[in-house]
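As you look at this complex, bear in mind that one protein chain is not there, while each of the others sits in place.
Our next item is chain A:
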Amino acid sequence: MTTPVLELDGVTKRFGSMTAVNDVSLSVAEGELVCLLGPSGCGKSTTLRSVAGFETPDDGAVRIEGRDVTATPPNERPCTMVFQNWALFPNKTVQENVAFGLKMAGVSERERHERAAELLSLVEMSEQADARPEELSGGQKQRTALARSLAPDPDLLLLDEPLSNLDRKLREAMQLEIKEIQATLGTTMVYVTHDQDEAFTLADRIGVMNDGRLVQTGPPSDVYTDPDDRFVESFLGTTNFVECTVAPAETPQRKPSADGGLADDRVPLETPLGSSLAAPASDDLEPGDRVTASLRPERLSVSVDTDADANTADDPGAFAARATVENVLHRGSTVRYELTVGDATLFTERRMADRLDVEPGDAVMVRCGSRDVSYFGPAGARV
C-alpha cells in the first residue's frame, strides 16, 4: 500500500482543562476527499488546524506524505487551507491573492501570472482578476479563496467550513463545483463541515466527530446505514429513538420460538410501544439494561390492515404494532405522519406522490423489518 497523504496518529489537543481533540487517528489516501462531520465544538476544526500547523497537538503525530510535520510551522507544510471567512488579503487584487503562495515559493513573476490565470479560469473568475476582494460577492470570494489555496499545488487541501457563509442555493452549487474541481485536479482534500448534506454530497469518506473523538469513519452510505454509535445515528438524518429495557431472563420470550427460528440469537426488550422488539444477542447486555432502538422513519411501513401477525412469522426480530394516526403534516415535497404507538410517538415520512390515505384518528399497522432497527447499548455503542 502506498503512503497515505495524511496520517493522524492519536492526535490530542487540550485547551486548559478542555480536551478539544481526543486521540484522533485518521489516514487519508491520495486523491481522496474526506469530510470531518460533527456539531460545532466537536473538535473538527481544531483537528484541521493541527494539520495546517496553527495548533500543535499535545499528543500524537501528524504526518503528511509520510513526513512527520507535528512541529513544523505552517509555512513549511505542503498543505494549504481554505478558511471559513476566506481570509482574502484586502489590499491585494484577486490575481495577487491567487499568486501569493507562488510568490512566497519564489516562483518567477511570469510563471506566477500564468498559473494564477490558469486557476482563475478553472474557478471562472478570470474577469475579476483585477478586482479587490471588497468588490466581490460571497460566491466570488469563495472561488478566489479556493483558487488561492490550489495555486501552490498543495499535496493536501484543507477546507474549514468554506461554504457556511453562503446561502443555501449557492452552497449547493459550490459543493458540486468543488467536487468537480477535485475530480479534475485529483487533489487530496480534508473538508470540515457541520452540514451532513454537504458531507454526503462531497465525501468519499466521512469521519463523524463528537466531543473531540472521531466516532466513526467510512463511506457515506455505510456511516448512515450501519452506525457504530448512537450519536452517529442521531446526528445523521432524523430517526425515532425508543428507550427500551432488556427483559428479565425468565420471560417466556427468551426461550426458543416454537418453529426453532432465529429467536435464540435475539434478546427481547420491553418497550413502551405495546409490542416487543428484540435486540441481537450480546454478552454485554444484562437484564434491566437500557437499550435505545432506532427506527428510521423511511424504514417504517404503515398500512391500514390491522392483522398484527401478518408478514412477521418469517422475520422473528421484526416489529409490528397497532398505531393511531395522531397528525398528518404537509411539509412541501413530503408528508409527515405522527403515530401513537403504545405510550410512544413515532413518525414516518412519505413523498407527496406516495402519501397514505389516512386521517388523524385512523387505526393503522406500523411495521419494521428486523434489519431495519438499530440498537444501541447503555453507553451508546451499537449492539
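Definition applied: a contact is a pair of C-beta atoms (placed from the backbone, for glycine too) under 8 Å apart; a residue touches a chain by one contact, two chains touch by 3 or more; residues count from 1.
The rule we apply is simple: contacts and distances are computed from a predicted model.
Between the names "ABC transporter permease", "Methylcobalamin:coenzyme M methyltransferase MtbA", "Cytochrome oxidase" or "Trimethylamine corrinoid protein MtbC1", the one given in UniProt for the chain missing from this structure view is "ABC transporter permease".
Within the complete assembly, A:P74 is the residue of A:G31, A:G60, A:P74 or A:P287 that touches the hidden chain. Contact with the chain that does not appear here is found for just one residue of A:A87, A:L185 or A:V328, A:A87. Across A:A105, A:A173, A:L329 or A:A381, the single residue that touches the chain missing here is A:A105.
Although one chain is not shown, part of chain A still touches it, namely residues 52-54, 73-76, 80-81, 83, 85, 87-91, 100-101, 104-105, 132, 134, 148-149, 152.
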